[in-house]
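The structure that follows is given in the form of structure tokens.
Complex shown without one protein chain; remaining protein chains in place.
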Amino acid sequence: MKNFKRENFFPLKKKYMIEDLNKLIEPETNIFKLKKNFFVNDISSLSTLRDCSIIFLESELNNINISSKDIHVVTDKQENIKYYDSISIVKNINKAYNCILNALFYHEDQSGFPDEYEYVNGSYISKFCKINNNVEIGKNCLISRGVEIDENTIIKNNVVIKNSLLGKNVIICDNSSIGTTGFGFDFNLRGSLHLNPQIGVVIIEDNVHIGASCAVDRGKIDSTLICKNSMIDNMVHIAHNVTVGENCCIAAQTGISGSVKIGKNVTIGGQAGFAGHIKIGNNTVIAARSGVTKDIKENSVVAGFPAVDIKEWKKNLIRQRKNGY
Amino acid sequence: MKNFKRENFFPLKKKYMIEDLNKLIEPETNIFKLKKNFFVNDISSLSTLRDCSIIFLESELNNINISSKDIHVVTDKQENIKYYDSISIVKNINKAYNCILNALFYHEDQSGFPDEYEYVNGSYISKFCKINNNVEIGKNCLISRGVEIDENTIIKNNVVIKNSLLGKNVIICDNSSIGTTGFGFDFNLRGSLHLNPQIGVVIIEDNVHIGASCAVDRGKIDSTLICKNSMIDNMVHIAHNVTVGENCCIAAQTGISGSVKIGKNVTIGGQAGFAGHIKIGNNTVIAARSGVTKDIKENSVVAGFPAVDIKEWKKNLIRQRKNGY
Partner (left out) sequence: MKNFKRENFFPLKKKYMIEDLNKLIEPETNIFKLKKNFFVNDISSLSTLRDCSIIFLESELNNINISSKDIHVVTDKQENIKYYDSISIVKNINKAYNCILNALFYHEDQSGFPDEYEYVNGSYISKFCKINNNVEIGKNCLISRGVEIDENTIIKNNVVIKNSLLGKNVIICDNSSIGTTGFGFDFNLRGSLHLNPQIGVVIIEDNVHIGASCAVDRGKIDSTLICKNSMIDNMVHIAHNVTVGENCCIAAQTGISGSVKIGKNVTIGGQAGFAGHIKIGNNTVIAARSGVTKDIKENSVVAGFPAVDIKEWKKNLIRQRKNGY
């Protein structure tokens, strides 16, 4: 279920060839090397290389095997010129990313996103989504273009689902928002006009339960993924590019920052928080109110902020109390 | 106001006699002792025994006075065989609970929940609820079967109210969800298919204010209760079976875990959290960002995580600073 057709969610505004796209970012471009001009219809990431695409590299990387596909590199690292023969070296990679993606794709953070809705049984359902007949959808929902929902899934009321693929037997509770825009931008370029376009999706596998008033941001280029049998309580925030493994359980008001990878069978207490880009091993337990700032090995039990082994955390509390606390 | 008719909210799917229900859980049943076969139409809890019902016992308990009523015991504790003459001893009480309740009751976490709505003034109102004429309801709301709302209550916009009884002069602010599904399941059996059916209600007494984007889960079998004159700020999570006493005040983003009992005149700062099943005495003050892990005596003032007397908490901070902090 991990593949998705970007065009179903983010239609191309216009066909651009590499040369034309490079003209758009010309003020930002220092060097432009073209092997072959081609029509661009997608964006690649390090984890998924796509044919006829552009890949944005923020670091020096000599080992991406892009030779078999038409992929043009855009990077702010001069060194990459050595490794790739279709490349634009730019000053500010965020500006280049925004400029190219805004030119290529319709997305919901710019005016004119094309969609058409039917009002079915009290909810707005896009004409461009695929919903199994055995799905139940409550009132005051909005399901937008490209969304697919498999059988026996229950969408309760006042739920917004965009840019998402949902499996079987999924439950999404009231007032939740799935497929929302990730919080991505250059720290030196703030404001809604400088948001990095987010053109990925949310994939929710079979038997997942998501509570009330949750928000799950879609991936930036690829997916935010919630694997089967995972259970998420109320008011949980899941940022872009996160993976929640199978059989996880996440209690209320927890927040998971961008690109965190959570393993299988992980149990997370309420009001916990996770720094971005960390990995949480299988079978770990994260106590309530933990602030997890770095990778956690599998089978660990952690607590506190910064989260440490729960035995250490308890020892420290006892020590503090002995000292007059 | 603490009584409610379960059938108003959770209609019986079918009439079952004890013997038939026991057949459903036969793979789970080790011992089955029947005093008298009867039609089951309700579920009992330790706090409320109901006639013609089943009670699920997770521990050895010899002091439940069920002799005057038709009550069948389902338990995973072999010892209970000594005390009750209508009893099923099962291997996994969660499985038995789910199996029996899913057979008996319609509830919103399974397909086919029966309800019918009218679109009144921009909101969907069930034909099976009782709303006083002097209640004001905003737009894009959903009020489902069984709900009762008393006079002069104001429901703002995009609010979902299910399985709830609301008193007079209550205010529920925008985008809140009342009566949502509690986060109840066996930790070893995860996924939406293993959710414990939640067939209780939310009772909100007179003059309660609930802010925007709150979620209040209904009781599992009995009620989640918010007593009169209590005030709840935005984005507060209240889990199943919680009681909030009279005249409480709960600031934004606080989370209250399942079965917590909060007394009267309790003041709770923002972003506080409470472990499950604890008791908070009358007139206590819980400072903002406290993580309360155990019972708190009345008239206490606590802070920190784990929350301790606020004077101790402050002393500890001073001590830390002296040590070079």
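Should a chain be cited, it is by its letter among A and B, assigned in written order, with residues numbered from 1 in that chain.
Everything below uses one rule, namely that a residue touches a chain if its C-beta (ideal position, glycine included) is under 8 Å from a C-beta of that chain, and two chains touch if they have at least 3 such contacts.
Since this is a predicted model, take the numbers as computed values, not measurements.
Engineer: For a quick check of understanding: of A:E108, A:E148, A:D206 or A:E246, which residue touches the chain that isn't displayed?
Structural biologist: Going through A:E108, A:E148, A:D206 or A:E246 one by one, A:E108 is the residue touching the chain not shown.
Engineer: Using the touch definition up top, pick the residue from B:R6, B:K162, B:H209 or B:H240 that touches the left-out chain.
Structural biologist: Among B:R6, B:K162, B:H209 or B:H240, only B:H209 touches the chain that is not shown.
Engineer: From the list A:I31, A:V120 or A:L193, pick the residue that touches the absent chain.
Structural biologist: A:L193
Engineer: Determine and list the subunit A residues touching the chain excluded from the picture.
Structural biologist: 108-111, 117, 119, 124, 140-142, 158, 160, 162, 175-177, 180-181, 183, 185, 187, 190-193, 195, 213-215, 217, 235, 237, 239, 253, 255, 257, 271, 273, 275, 291, 305-306, 308, 312, 315-316, 319
Engineer: Given the full complex, what residues of subunit B touch the hidden partner chain?
Structural biologist: For subunit B, the residues touching the absent chain are 122, 134, 136, 138-140, 152, 154, 156-158, 169-171, 173-175, 206-209, 211-213, 228-231, 233-235, 247-249, 251-253, 267, 270-271, 288-289, 317, 320, 323-325.
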